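All protein chains but one are shown in place.
Now for chain A:
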Amino acid sequence: MVKHVDAIIVGAGWAGSIMAKELTEAGLSVVMLERGSERTTPVEGAYPESIDELRGAIRKRLFQNLSQSTVTIRNTIDQTALPYRQLAAFLPGEGVGGAGLHWSGVHFRVAPEDLRLRSAVIERYGEKFIPEGMNLQDYGVSYEELEPFFDKAEKVFGTSGEAYRVQGKIVGNGNVFSSDRSDNFPLPAMKDTFSASVFRDAAKNAGYHPYSLPAANASRQYTNTYGCQMGPCNFCGYCSGYDCYLYSKASPNVNILPVLRQEPRFSLIPNAHVLRVDLDSTKTKATGITYLDTKTRKEHSLSADLIILGAFQFNNVHLMLVSGIGKPYDPVSNTGTVGRNFVYQTITSSRVWLPPSTYTNQFVGAGGAGVAIDDFNSMNFDHGPLGFVGGSPVWVNQAGVKPIAAALGAGGGGTPRWGSAYKDSLVNTYKHSLGIDAHGSNMAYRDVYLDLDPTWKDAYGQPLLRMTFTWKDNDIRMNQYVVSKIEPIARAMGATKMNLVHLNAGQPFDTRTYQTTHLGGGAIMGDNPQTSALNRYLQSWDVSNVFVIGSNAFPQGMGYNPTGMVAALAYWAAHHIRTTYLKSPGPLVKA
């Protein structure tokens, strides 16, 4: 007998945990499966063992163990993709909490025009403005529709920030480009580190509009909507890549799971690697899932009425492909949707040196804290004469720079990477410099996509996912333009030296250096089943009892960090499952 539950959730990150909470609230019995191990802050986050750079961010103890499964990567369609053998460019999560345990906590909403970027670009510049081969698409959902769910997520995450406009009234010094909010942030903004305060003043002097980054790091003690508690963040600097020892950084483990674990209708199975979603013979209905217990190496099946994939962007796409959910995308015939519009972000980090009497104390920091400008993000500036689509926020987000990372990154670009001269520059850079990022959008292209690799397999015998990805001219020029705007800010800071880093024409994506873990698309939402794998409720067009929650739904990579949007989409989908789908299961949108 195969065990039956109302709903199965794959993945115990933010997406999975939010859906599990919502569906148990709706009265469903829920099983959440997680391929990695159990994780709780008293164990993985305990001080001082967690305050260990070698074991943490360098040996990467909290991230995905690639020996079991990875992806292959190539830049162009005519290359052989090769396995991503060592973690570098992106750091996927594994274990209960997913990447939500070790993220940084920059917690954005969305720039409203990014949700309808195709329409906005056409309205302003005409259809011809969109370059050949760019799959520019709208999400099929508006900011106004999502607003209640952004608000709900911020109150669960305990987000610190300063609003600009609430219910039509200007209330503070927040981001002037942001849209109306129904309510303020639950917590006041994080304090500016010294480097962020220098950036704030300089950006203002240069004529821009600085604002405090919204941070899911608690600026004060907080009890969230579910009754879960957070302590105040002390800017310990062991944030990005670490489990917060002070319960100050929002995570599924701290903000949702403590209440979910007490719910009798809910159970969590760790060390359960889901191999596939099982479909009936029509391939239009899922009957359950099959997973491997990674401890015993035994396969088990579970049956359910509703399946939620929350295994992270590319794992969701992988599960759809190996299960036969929807039609795989083929870039040559330009048909199919699963794997289409694979996107990332276009990011470069520049460096500014202040005089030797000034100490930037880069080890002080919090993952989500900082100061940003949106003057060159989204549609906030005139793209007409520039001829590219997209943009970047620019910010100082000092998350805590630790010595091994600083040492590995110092030197290069014509300066020594070892020896005494290298030590000089390392010491000077560590003590007196600060970083400024251009954290930009990344558009979708016909020949940038995901499919199954023909050669390499994971430890369970399944084909690896293959990424075909490189930087394209539109995004490179966007990055160059935005980085050129950093120079006046750096001058206003009193820079003694600057190293402005931008992408160069023709530069291929390099898997060896960290970008972000903000991968997107591949199973996108939209209003047309020919060009999107999911409808506007993140429901598979093809298998209506499967919902696929994550940044896989983004048609374009946006300048903002993705998790705030992922959380809002999860609450949005859950709302429509609860209010409509459960009453009458079936497609929520007619294909």
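Miscellaneous remarks
Everything that follows uses one rule, which is that contacts are C-beta pairs under 8 Å (C-beta built on N, C-alpha and C of every residue); 3 or more make two chains touch, one makes a residue touch a chain; residues count from 1.
In the analysis below, contacts and distances are computed from a predicted model.
UniProt lists the omitted chain of the complex under the protein name "Gluconate 2-dehydrogenase subunit 3 family protein" (options: "Gluconate 2-dehydrogenase subunit 3 family protein", "Ferredoxin-like protein", "Sarcosine oxidase subunit gamma family protein" or "Sugar ABC transporter ATP-binding protein").
Among the residues A:Gly168, A:Gly227, A:Pro385 or A:Gly419, only A:Gly419 touches the chain that is left out of the figure.
Across A:Glu49, A:Glu123 or A:Asp280, the single residue that touches the chain missing here is A:Glu49. In the complete complex, the hidden chain is touched by one of A:Phe194, A:Tyr226, A:Phe381 or A:Tyr514, namely A:Phe194. On the side of chain A, touch with the chain left out of the figure occurs at residues 37, 43-44, 46-49, 51-55, 58-61, 65-67, 69-70, 73-75, 79-88, 191-194, 197, 234-238, 245, 354, 357-361, 363-364, 402-404, 406-408, 417-420, 423-424, 426-427, 430-431, 455-457, 459, 508-512.
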